[in-house]
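All protein chains of the complex are present and in place, except for one that has been dropped.
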Amino acid sequence: MSESIIKMNNIAKHFERKIALSSLSFIINKGEHIALIGPSGAGKSTLLNILAGITNADSGEYLLDGKSIVNYQKRNIRSRKIGVIRQQFDLIASLPVIQNVLAGKLGEWGFFKSLISLLFPIEKETAARALNQVGLLDKMYEQTSRLSGGEQQRVALARLLVQNPEVILADEPVASLDPARAEDILSLMTELVKDKKQTLIVSLHSVEYAKKYFSRIIALRDGEIFFDLPSEHVTDSLLANLYALKGEAKDG
Amino acid sequence: MSESIIKMNNIAKHFERKIALSSLSFIINKGEHIALIGPSGAGKSTLLNILAGITNADSGEYLLDGKSIVNYQKRNIRSRKIGVIRQQFDLIASLPVIQNVLAGKLGEWGFFKSLISLLFPIEKETAARALNQVGLLDKMYEQTSRLSGGEQQRVALARLLVQNPEVILADEPVASLDPARAEDILSLMTELVKDKKQTLIVSLHSVEYAKKYFSRIIALRDGEIFFDLPSEHVTDSLLANLYALKGEAKDG
Amino acid sequence: MGKFLYFLTYYKKSLLTLLLILIFVWSLFSVQWNADLLHPGGGVTTKQIFQALLAPDLSPEILILALESTWITLVYAVAGMSIAIILAFFFGILASGVLSTSRFNLFAVSGFFRGILGFTRAIHELVWAWLFVAAIGLSPFAAVFALGIPYGGILGKIFADMLNDIPEEPIKALETAGASKLQTLLYGYLPLVRANIISYVMYRFECSVRSSAIMSFVGLGGLGYQIQLSLSDLQYDEVWTFLFFLIALVVLIDAWSNLLRKRMVL
Amino acid sequence: GTKEEGQDAEKEKDSKKTDAVFKIGAIPDQNAADLNRSMGELADYLSKETGFQVEYVPSVDYAALVTAFERGEIQLAWFGGLTGVQARSLVPEAEAIAQRPMDKEFHSVYIANSETAITKLEDVKGKSFTFGSESSTSGHLMPRYFMEQAGISPDKDLNGAPNFSGSHDKTYKLVESGAFQAGALNEQVWKSAIDEKLVDTNKVKVIHTTPAYFDYNWTINDVSEKFGNDAKDKVKQALLSINGEQEEIMSLFGSDSFIETNNDNYKAIEEVAKELKIIK
Partner (left out) sequence: MKKTLSYPKKKRSFTFVTFSVLSVFCLLAASWGYIFIAENASFFGLFTEENYLFAKKFLSSLAGIGDNDPAFTNKESWIHALKLTYETLQMSVMAAGFATVTALLTVIPADRNVADGTLTLSKRWYRWILFWIIRGIYVFSRAIPELVWAMVIVFILKPGILPGALALALHNFGILGKLFAEIIEDIDMKPIRNLASSGASNAQILFYGVIPAVMPKFLTYILYRWEVIMRTSIIVGFVGAGGLGQQFKLSMSFFNYTDITLILICYLILVAIADAISEGFRRAAR
């Protein structure tokens, strides 16, 4: 079942004079679970943004499910293929939980349906089922800003369940959580994704988690692929090299 | 040389109905390096604030260098005993780096001296030496807000060097840094402190770092001491218990 | 030279502050500072005004009149604000450019609407009032429009700025979930600015009450009209009564908006 | 009987087929409360006499009244000399129809606070000074004219720029209180203030009186379209037939009757205003 879903060919991206990604190539198969690691500024977020179609690469080719990403300009079409989850600031804090979850349906709804739903939530069932899966059913009508960091992360997960894309991208989804909560979210995420055979690409700061929850690790450094290996082949010396400092003064 | 510097006896503290610390007792010797760990809401920050004299305990006895903390009401006297470092938010972002470093001298200076120094920094030498030690000499006149997170943490460290207290408290000093920078700061901190035989108490989220850089670990959970052991005696099963979830719903 | 630049950046804020202080000092030279500034009888008048402050006219007729004028003042303020909010909503969204799809659109459309908002708020509401009275006569609508137009400009600009200052992550997240521009407005921009915009509108409402009070100076009723009549008869005690009603109204709205800000969750 | 009159009025209204309100106004040159009361009564009187539904519209500002008159929102207005000229130049059909006997020979008085050493007009040089409204004939235009005739430039020779108090009542009150050392106002307001003991003559004194000029008048708008061709004559008759019986109304005007006047009487004022560059 090694059918490829993402193909990247010589992807490059720079901001003003800063090169964020230089000539990246890799292939990702359907159903793979991938961790993206690397020091600050390595280009993880940039890569995920390109994968999500939020940022456009300067050059190179990006095929999503066999078709170039330019065929996915319409957001509601793209949203069925790819979903993104980041830290809690992805949610609209001033809306109730249920609205944030139902936002995963916006790609399917028209303008008036979404306007009405803002006042009288439609498809409550869908939202309830997703919230139940992440264990937050009782917070359905709570204001999102009142939830703790870990709970907000679960709400974002519930939104993705409602959106139900083929590929799920996550940028440091557990950076601000304590160890217990972080592991909780990661295991929940990998569990839920397995059911539906979705592809998962997650950037992480912690090598420990990357090894524990993901089968393949792609390491970036200075915008290049430093290594791309199955988790069990990643050695401590490789990691030490990956994170080696080039002198603090250079960052900032 | 096991002369005690901090003695805590049945210290308790609550906020409204919430018990943050319940009847804590321990002794810390001069020159010890201690890591404080525990899940979110365990009371780490509260304990550090009490140690720093910023918060007063509801009950119990706290002896600093043999005298009760009430004898240190005068801030400039206390500041020679105890210094605090937290995340970058602790600096005055709109002042230049040098002023933030020299603020460590405020306890010694009179009003007019400090007013003049705000316009024409005095004791530049002292500041320069401290900044050199943390490797930021070239950023002396930079606006503090322009520095990166890691650099700001170093500025806070430089201020402590100038203040030169006997005990240094740090609340999650590396929470927002990537692994390389986090380790860099922790090793720098423990290094500098060793030279002057200062006592160091640091709260951390990462058990890994706690074991690597500190000789003694105090673990808090629900406002009580869960364990207080030399680092090498801390086992994985102890840690698993420490962070065990009681159901997400209870936090936040 | 390098050293000079260094000096400039290090002391930039102090130098700017110094410059502002110097400009202020310059303005002080426009006045000849001597006893001549005061009317020979200024002292007497001051005394009379302060005596009246301690003994405002509390006779029933004046109180009823004050209550009535307070109501009219409030009516014009509320009506003016409702027009201002409608203007600000549409113009603010267009001026912020959050709905623009292309870069050209962004600059052309938002530039154009920012220009309109800038013009409407550049002219003081009393000048608008005078223009309207001259054009459509002494109709209550002259007062309502005169309030609504400049306030629409102010609110619209702030609204646009707030929309522009929103962190982009939640919006990006909505977009990746497949939301169209209009849907991001509904589910992202509007809920995110709601609390801020409401508290700003409340603050402006308080200002509009004061503005509505002075609309009378072009002949439109309200508290200002009574104040002007009493002042022209030199009845300082009545003036203070009316002023106390105005202050009470302002304090009430201020208290309301404070409470609302506290109760409203972000 | 009053009942019959009421019925007559009713009938007349019907015959004109008009339910438009006939609005009168007056320049706010005096105590606003008094003005409201007397003008209200005048409106009642005119309703009774002419059969129109007459209403008094208060105004806070001279220029605002002229503008309202121009827009046809006011049918009949009590103007000063200057505002009347302004109004009639904006509405060419408007006509001055009545004035008080005293308006043929009107005067302004210059007053000064008793504690100052001012005894004659020339003494106001270097003193603080207040006019009434800038649009007032007797409170600004003519006093300014005669000051210039006497060699005093109000913009240069006084202590500070001259103030515009807004009304005649306010002028003498400000001078009495000492807020200003000297001022100029309408002689008739001054006299009635003395009669009614509103002003303390120990504190204020008259230092000069101007020569005579034409002043206040009733000016009627172009009303034939709305109220019929005879409306102007009716109103004029009603005003001219006021006599001692309508004491309440006339107390405000400080007179007991109105006499006829016409636009030409005010040519001189227009000349003065042009000379002082107040109108073009």
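Order of writing sets the chain letters: A, B, C and D. Residues in each chain are counted from 1.
Methods note: contacts are C-beta pairs under 8 Å (C-beta built on N, C-alpha and C of every residue); 3 or more make two chains touch, one makes a residue touch a chain.
Please read all numbers here as calculations on a predicted model, not as lab measurements.
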| item | value |
| --- | --- |
| Touched by the hidden chain, restricted to displayed chains | A, B, C, D |
| Of A:124, A:146 or A:212, the one touching the omitted chain in the full complex | A:124 |
| On chain D, residues whose C-beta touches the chain left out of the figure | 62-63, 66, 70-72, 86, 90, 128, 133-135, 159-161, 163-164, 174, 179, 278-280 |
| Contact footprint on chain B, counting only the chain that is left out | 52-54, 75-80, 82-84, 86, 89-95, 99, 103-104, 106-109, 111, 114-115, 118, 159, 163 |
| Contact footprint on chain A, counting only the chain that is left out | 124-125, 128-129, 131-132, 137-138, 140-141 |
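FYI, only the chains that are shown with their structure count from here on.
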| item | value |
| --- | --- |
| Turn needed to bring chain A onto chain B - CA fit, degrees, nearest 5 | 180 |
| Of C-D and A-C, whichever chain pair has more C-beta contact pairs | A-C |
| Per-chain CA centroid nearest to the all-protein CA mean | C |
| Centroid comparison with chain A (C-alpha atoms), farthest chain | D |
| Whole-Å separation of chain centres (CA-atom averages), chain A against chain C | 44 |
| Distance from chain D to chain A - Cα centre to Cα centre, in angstrom | 82 |
| Chain A-chain B separation of Cα centroids, rounded to whole Å | 35 |
| Overlap residues in chain A, where contacts from two or more other chains coincide | 146 |
| Chain C, residues touching no fewer than two other chains | none |
| Chain C - residues contacting chain A, complex | 167, 169-170, 172-180, 182-183, 186-188, 191-192, 194-195, 265-266 |
| Chain C - residues contacting chain D, complex | 36, 39-42, 44-45, 48, 133-134, 137-138, 216-219, 225, 228-229, 232-234 |
| Complex interface listing, chain A residues touching chain B | 39-40, 135, 138, 146-151, 154, 178-181, 184, 205-208, 243-245, 248-249, 251-252 |
